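Omission of a single protein chain aside, the complex is shown with its protein chains in their original locations.
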Amino acid sequence: MNMCQASVLAEFEAPLQAREFPLPDRLEPGAALVRTEMAGICGTDVHLWKGQLPIQLPIILGHETVGRIAQLGEGLERDWAGQPLKLGDRVTWNSTTSCGQCYYCAEKRQPTRCPQRRAYGIGHRCDQPPHLLGGYAEFHYLRPRSNIFKLPDDLPNEAVVGAGCALITAIHGIERTGISWRDNVVVQGAGPVGIAALAVAKSAGAARVLVIGGPPHRLEMAKRFGADEVIDLDSIKDPAGRIAVVREKFGGYGADVVLECVGHPSAITEGMEMCRDGGKYLVLGHYCDAGTVAFNPHIITRKQLQVFGSWSSEPRHLKAALEFLRERSREFPFASMVTHRFAIDQANAALATTARWESAKSVIVP
Amino acid sequence: MNMCQASVLAEFEAPLQAREFPLPDRLEPGAALVRTEMAGICGTDVHLWKGQLPIQLPIILGHETVGRIAQLGEGLERDWAGQPLKLGDRVTWNSTTSCGQCYYCAEKRQPTRCPQRRAYGIGHRCDQPPHLLGGYAEFHYLRPRSNIFKLPDDLPNEAVVGAGCALITAIHGIERTGISWRDNVVVQGAGPVGIAALAVAKSAGAARVLVIGGPPHRLEMAKRFGADEVIDLDSIKDPAGRIAVVREKFGGYGADVVLECVGHPSAITEGMEMCRDGGKYLVLGHYCDAGTVAFNPHIITRKQLQVFGSWSSEPRHLKAALEFLRERSREFPFASMVTHRFAIDQANAALATTARWESAKSVIVP
Amino acid sequence: MNMCQASVLAEFEAPLQAREFPLPDRLEPGAALVRTEMAGICGTDVHLWKGQLPIQLPIILGHETVGRIAQLGEGLERDWAGQPLKLGDRVTWNSTTSCGQCYYCAEKRQPTRCPQRRAYGIGHRCDQPPHLLGGYAEFHYLRPRSNIFKLPDDLPNEAVVGAGCALITAIHGIERTGISWRDNVVVQGAGPVGIAALAVAKSAGAARVLVIGGPPHRLEMAKRFGADEVIDLDSIKDPAGRIAVVREKFGGYGADVVLECVGHPSAITEGMEMCRDGGKYLVLGHYCDAGTVAFNPHIITRKQLQVFGSWSSEPRHLKAALEFLRERSREFPFASMVTHRFAIDQANAALATTARWESAKSVIVP
Partner (left out) sequence: MNMCQASVLAEFEAPLQAREFPLPDRLEPGAALVRTEMAGICGTDVHLWKGQLPIQLPIILGHETVGRIAQLGEGLERDWAGQPLKLGDRVTWNSTTSCGQCYYCAEKRQPTRCPQRRAYGIGHRCDQPPHLLGGYAEFHYLRPRSNIFKLPDDLPNEAVVGAGCALITAIHGIERTGISWRDNVVVQGAGPVGIAALAVAKSAGAARVLVIGGPPHRLEMAKRFGADEVIDLDSIKDPAGRIAVVREKFGGYGADVVLECVGHPSAITEGMEMCRDGGKYLVLGHYCDAGTVAFNPHIITRKQLQVFGSWSSEPRHLKAALEFLRERSREFPFASMVTHRFAIDQANAALATTARWESAKSVIVP
């Protein structure tokens, strides 16, 4: 029996454990087995490791993965976009699949809220077959109805994993919010989601994009991605000061659109004040429950704001993301975000660099 | 010199004072003088009386007024909708006028956020000519560029003042939010804005509208206006219980649209939980700053909500409101909301019935 | 072997033929067999009979059908909305199923343009098993993945079939167009789609709805469904005259929204002139290719119109339609549209009454 190395989260806040799992004897119809080429470490993985999301252990982390098809289940002949699939093809995939039938999928067209969704690397225990449902492993099992995308040869692993789930999250969120031609935009946060939101905003018609965040190496990254202005949180420590600067930059009124990519509740009260009246605010960074903030609803009425939330993404966003990464790599060098590489047995170190914000993006190359 | 009786707010939380003001000798071009027929007491007047909004005293309260034209300034020949105006015509008007030229009026098309707006009955001191810029008086001065609407004979004062600024506020807010055909709607609050929001929602395509509020006489009013369900706050005192009932009424998911017409910050955290995922939430009741609430932004991301604010209204909303009041009076008997009438020298008593929620609508008939 | 009577279109413009087909021995997993209770004759059936749509013969016509479940295939346990299904349940269904996977279904969210769609009563030959894929028969076979809806007891067959595909077509079209609160609306056409569009417009927030069409018995029907005005095509024979009347009714400008439910190309040039500038026009009646009209595109630029097309409908529209029919039967008495009933062997006569516009709705009761 062939065995596969994996790094397993068996206990919160404890080191990941190296384990071996058997490769499946045979695949279900519509399934696939993929040899992992690169797996991204997402900030969410740090939250999962800390036990901040309600999951069941043990799991193999990793929901941003590229690999090559090692086995194809019966009937799996084409990828999500209709391209033929064969052994050896390099692919990536959405971490989740919606059912397509339920109230949220079919009646309300909110497939990201389908109750059937369970994410690779988050929602599948690895102590039951087929075990290999996360990226931190030599092989990845793709269940039937997974949303698989064949990668073109000129799109490197680094770009796909460097963009990771941050890019598709940003694409979905900005789609919901809507950026009009020549809108002035503020991005709160310079982490992966913030950088991705910057790239999407710049390419979606924004006039000027100002990024607020840190540390300096991330603000440098923001400049390389075309930020028109950056504000270092450490240089203006007072929210009121930052609000004043943003308003001054944008005609005394504030930005047309503010994109929250931070995840701290206090960002909301600061960010809404950065909107001009009648402006838009996207709450994108609150994938996790980070607690409450003292919030005054009067601001929403008085400034007649529009506030949007967005959860995860749909396969069509991943399709658009892959085309975008390929066509706009010069302006938006997502591949350069992969700054730290680790072998599969160094997964703990990989998580740590992400947790300490040392890397732009850490990846595992099994 | 002709004199005019008025009721003046000269000191916060002190009784209104009866004063006399001279009628203007002659009008500016484009202005008008109107003999007041009916002036509404708005909940905002109570807030103003308590000093909860930043205004300068003394003022004549009253921003929901009907009167008859007593004098017409030079060049004022037609009302906002193009109808000819003459002495004796019965009219109402918007309490504010936007400049039409500024960043908010012309560039961003948010005229309700025009910095030039000052409202009759709120933003004009009465110790300077032309003095009579509020409804609690025998006469009302309409400044040049006021947005005046001639009233058809079959539209009674009671309907116009009974609907008051609540109806146009609701129309504007629901326009921004958008109700789709067959949406299920929750209205939080059974005060004037809540009843108006109910009427607009019912006539804008909602499938079912559930109203949460009190006291019982207001919930009876809600039923007369077509509420499909009502929840008495006193019968389910626990927010979690109310959330559970709403979800159960609406397929286990919640409402497509929730309209906040309360003004207490805690309504926001309760109301967002009443939305289905991907639903809409309107923060309409927070005209005043009522302080903060502990708010968790995670709900906006996770439920991918759309949240809207709306401030005041535009003249086109008043035009639509007047047509609506006239054509749909059978289903939405706004005239019946006028339950308490007072003479001009009883203005204190009028305010008090409003403050104590005893009346549906109190009015002054000078 | 059990046999089933059906009425077959074997040759264009020739009488339908009575034929017998075997009932299926056993059902595919997910399929169902339904005993037909009522099948509607749609105007499209007349077009099909005349050979005006590209179909393959022979077929059993009928795509608006109600029946009771006679057999359930393995695994078919719930209807589209999640209600449990059992033998004897009365059901209706969408005539088509989209694949959910393709470019149009998943990437562009236009499932009605899915290339996999084939409609019951239109797109399935009956000379191959399972034969019974149309409504003009004693039994109807529902293929796996059909979108089935269990009917509540208080929703009569007449309402469901009387509304037919016209109602869901109108719901979809008006969803795409958008009717704002207090819009003035013109409906061109008083056939089933026009009456349905009237009902949806009235309940979706329209201020006034004017219906243009004929013959008189249909305009009477329009009045019963709440039309605020009707114009008989025979009373104003000149398009210019009708345009003038519509403009005069609506402030001299025209309607905010015009809904074309006619199917004659000349309706387009007439109808766009009935829109106010900046108004909306829905081309809904052109399910068939009825040829060209001399059209001047200048009108779209000059009047800055918004023009929408809409094709067929989605299951969620049928769900909303069934709830609407049940809850609003007093205002919109669709059941009363069923004016002519025929046995299965009178299908030719049924088609003829529809073709000659003698009935509001003809139905077959096998």
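First chain written, first letter: the chains are A, B and C, and each begins at residue 1.
Basically, contacts are C-beta pairs under 8 Å (C-beta built on N, C-alpha and C of every residue); 3 or more make two chains touch, one makes a residue touch a chain.
Because the structure is predicted, anything quoted here is derived from the model rather than measured.
Note that the undisplayed chain, when the full complex is considered, contacts A, B, C.
Touch with the chain omitted from the figure is made, among C:Arg68, C:Arg113 or C:Arg247, by C:Arg113. When you scan C:Arg90, C:Lys150, C:Arg276 or C:Lys361 for touch with the missing chain, the hit is C:Arg276.
From the options C:Ala10, C:Val245, C:Val307 or C:Ala349, the residue with contact to the unseen chain in the full assembly is C:Val307.
The set of chain B residues touching the chain not shown comprises 80-82, 100-103, 106-107, 109, 315-316, 319. Touching the omitted chain from chain C are residues 103-104, 108-110, 112-113, 176, 251, 253, 260, 265, 267-268, 276-278, 283-311. The omitted chain makes contact with chain A at the following residues, 171, 174-175, 179-182, 200, 203-205, 207, 320, 323-324, 327.
The criterion applied here is as follows: only the chains that are shown with their structure count from here on.
Averaged Cα coordinates give chain A a centre that lies 43 Å from the centre of chain C. In chain B, there is no position where the chain touches two or more neighbouring chains simultaneously.
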